[in-house]
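For this depiction, one protein chain was excluded, whereas all remaining protein chains were kept in their positions.
Should a chain be cited, it is by its letter among A and B, assigned in written order, with residues numbered from 1 in that chain.
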Amino acid sequence: MARAVTPKRKMINTIVAWSVGLLIFFPILWTILTSFKTEAQAINDPPLFLFFDWTLENYSVVQERSDYMRFLWNSVILAGGSTLLGIIVAIPAAWSMAFVPSKRTKDILLWMLSTKMLPAVGVLYPIYLVFIQLGLLDTRAGLTIVLMLINLPIIVWMLYTYFREIPGEILEAARMDGASLKEEILYVLTPMAIPGIASTVLLNFILAWNEAFWTLNLTAAKAAPLTAFIASYSSPEGLFYAKLSAASTMAIAPILVLGWFSQKQLVRGLTFGAVK
Amino acid sequence: MATKASRSAARLMMAPAVVLLLGWMLVPLIMTLWFSFTKYLPMRGDSIANGLDWVGFENYGRFVTSSSFWPSVQTTLIIVGGVLVITVALGIVLAILLDQPMWGQGVVRIFVIAPFFVMPTVSALVWKNMFMDPVNGLLAHIWKFFGATPVEWLSQASLPSLIMIVSWQWLPFATLILLTAIQSLDSEQLEAAEMDGAPVLKRFWYIVLPHLSRAVTIVILIQTIFLLSIFAEIFVTTGGAFGTKTLSYLIFQRVLESQNIGLGSAGGVYAIILANIVAIFLMRIVGKNLDA
Partner (left out) sequence: MYLKNALHAATAISLIATYSAYADTITIATVNNGDMIRMQGLTDDFTAKTGHNVEWVTLEENVLRQRVTTDISTKGGAFDIMTIGMYETPIWGANGWLVPLDNLSAEYDVDDILPAMRNGLSNDGTLYAAPFYGESSMVMYRTDLMEKAGLEMPKAPTWDFIRQAAAAMTDRDNEINGICLRGKAGWGEGGAFITVTANSFGARWFDEGWNAQFDQPEWANALNFFVGMMAESGPPGYATNGFNENLSLFQQGKCGMWIDATVAASFVTNPNDSTVADKVGFALAPDTGLGKRANWLWAWALAIPAGSQKVDAAVQFIEWATSKGYIELVASKEGWANVPPGARTSLYENPEYQKVPFAQMTLDSINAADPTNPTVKPVPYVGIQFVAIPEFAGIATEVSQEFSAVYAGQQTVEEALAKAQALTNDAMEAAGYR
């Protein structure tokens, strides 16, 4: 991997890559910067980049208006719970697909993915009616299940591709030693698949965190996560760029920080079997 | 290799996932099918409790003959296609760039993947208001700085703007997968080709690209699934105006704005059919790469 290059070449690489990286990151950076401006500074002409009076006012206004911690906590529970539940259901399924493949394995996998193609807006009414019948409206439990089901195909698929890369001989050796199926999965397979499981967890946590249709439409006050928090800051009356920026920063900061700390893990695992 | 016992165990272990997804698919699907054959106007007092009137294929006919139908299919395909082309092309370039030796590789990688962590609603709001606003948006300021007339992005270049916003969100995903694939490329092979005097473009075309084909397949497949149903971005930015009405947005208008559940459900069935056509199409073209 580590190829030897001339310092000049490395310098050029660095400059180009940093420029491109900053360009892609800029909208987020701009949002964060704007969140520390006053509303008047936010629309100043010419735009103010760094030299303005930094203020925390927007954050206190947002916090005063809505209980951020409650939305945050719901987001954590929903994203975490649905991912955990998904992993528990998906590991056995992915195991059996990877190690006891049959003619239908590929079909089942593709069918699972196809369930994601049901347009959410088209089935809002059916799901809403089912939720009313089951008393799941505005409950964390109900939403956790929905988010789990939405992401389950992706989880199964990701895990399946990792498991397939694990050589079958190791499992057979364990079986020879008299390991039961449960032990085989728990003590042999799982530790080997940890990187894969970790990136699956991360990816699905992000997807669940960012899901904005069901989390908005199936909640009211009790189970509403950060996506609902944001829905009260778009175009209110008057100048709102700074407050919108503060609310946006608050909504994306936790997941951004998590993503940054775990990006190595995420990069390592996001192969979907694309690497032979 | 697999014994009978392990086969039945395997089936048992697959059962929870399969049953759950089957339920998640069938319950709404059956209800949608049912509604699509009925007159279901809740605002006019129709409800399941009072019984719904069967109208046969009337909703299906009405949905396709509406003047918005074919444009919406076209818009959907343009958005999905546009975003796929941009993310895959730029994703390959970025992946190769990020694979080069440089200082601060980790930091750059963080910058590049960051948009993936931003909720679609937030990204749409930020782009719409703080960048694409023709008066106060940053892009307008840049245009004015160079003496140009600011572009009215979301009305005059609505589809390209939308494709750009969505591409920004999905570029990190494509880059990440492609980067992982590139890192697994045998560098000796590349170096050998370099020694043989193969020019850069040739090396890219005959060694790098074939190696990436599998990863590209994955990117296309997964993104298509998500892109076919994008909603928040359109809802926030244009509300379906200026030719940005996708099929799923049209269904939203029928179901929620017009409160015609029967008509919207018929649209939902069409959307499922469209999604499956796209899926089969994808499988045929790229399925070979996916020896799942």
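Note that in this section contacts are C-beta pairs under 8 Å (C-beta built on N, C-alpha and C of every residue); 3 or more make two chains touch, one makes a residue touch a chain.
What you see is a predicted model; the values in this text were computed from it and never measured.
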item	value
Sole residue of B:74, B:156, B:187 or B:213 that reaches the chain not shown, by the stated touch rule	B:156
Selected from B:9, B:27 or B:41 as touching the chain missing from the view	B:41
Contacting the left-out chain in the complete assembly, out of B:109, B:141, B:214 or B:254	B:254
Candidate in contact with the missing chain, chosen from A:33, A:110, A:124 or A:255	A:124
Chain not shown, touching residues in chain A	39, 43, 64-66, 124-125, 128-129, 131-132, 137-138, 216-217, 220-222, 224, 228, 231-240
Residues in chain B touching the chain absent from view	41-45, 47, 62, 66-68, 133-136, 149-150, 152, 154-156, 235, 238-243, 245, 253-254, 256-260, 263
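One rule holds for everything that comes next: only the chains that are shown with their structure count from here on.
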item	value
Rounded Å distance between chain A and chain B, as computed from the means of their C-alpha atoms	16
Residues of chain B touching chain A in the complex	1-2, 6-7, 9-11, 13-14, 16-18, 20-21, 24-25, 27-29, 31-32, 35, 48, 94, 97-98, 100-123, 125-127, 129-131, 136, 138, 141, 145, 168, 171-172, 176-177, 179-181, 183-184, 187, 191, 214-215, 217-218, 221-222, 225-226, 228-229, 231-232, 236, 247-249, 251-252, 255-256, 261, 264-265, 267-269, 271-272, 275-276, 279, 283, 292
Residues of chain A defined as touching chain B within the complex	1-3, 5, 10, 13-14, 16-18, 20-22, 24-25, 27-28, 30-31, 34, 43, 45-47, 89-90, 92-93, 95-97, 99-100, 102, 105-106, 108-110, 112-127, 129-130, 149, 152-154, 156, 160, 168, 181, 206, 209-210, 212-213, 226-227, 230-231, 233-235, 240-241, 244-245, 248, 251-252, 255-256, 259-260, 263-264, 266-268, 270-276
